[in-house]
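One protein chain omitted, others in place.
Showing subunit A:
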Amino acid sequence: MSLDDLYRRVIMDHYQRPRNRGQIEEGAVTVDLNNPTCGDRISLQMRVVDHVIQEAKFIGEGCSISLASASMMTEAVKGLTVDQALELVDLFSKMMQGEEIDFDKFPLEDIEALTGVSKFPARIKCATLAWKALEKGVKSGQ
């Protein structure tokens, strides 16, 4: 177990310069989630038109892993259909459980850097918070 497996450069980049941080003015689904065991919180907003996620933004408080994960997730879901987003949620969950993902088949770009989190069991819940919000959001919008 090496810290560098966890804190990959791209993760720290998203932590320091989070993408899609902010709020959507109108027409958005909002999901507020917190992690009761550690106090991390996220408010995720998505604008979904014709089952396609047009825009996703978040505000929240948390550690490097949870904020970087939220930043990456909001980048990744833009333009996806609701069904594709749910597939991505499933894939991410598998990744956190340490399952082998064929990244050639599923290009996850920056998200791939979060693979190392699966080796730090105490931090998995940090990484999954934003994805739980995504799942809840798209399901409530359906």
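Note that a residue touches a chain if its C-beta (ideal position, glycine included) is under 8 Å from a C-beta of that chain, and two chains touch if they have at least 3 such contacts; residues count from 1.
Just so it is clear, contacts and distances are computed from a predicted model.
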| item | value |
| --- | --- |
| Listed names "cysteine desulfurase", "TRAP transporter small permease protein", "SoxAX cytochrome complex subunit A" or "4Fe-4S ferredoxin iron-sulfur binding domain protein", with the criterion being the UniProt name of the chain not displayed | "cysteine desulfurase" |
| Omitted-chain contact residue, chosen from A:C38, A:V52 or A:L108 | A:C38 |
| Residue touching the undisplayed chain, where the options are A:I24, A:L44 or A:I65 | A:I65 |
| Where the missing chain touches subunit A, by residue | 1, 3, 6-7, 9, 12, 16, 37-41, 61-66, 120, 122-123, 126 |
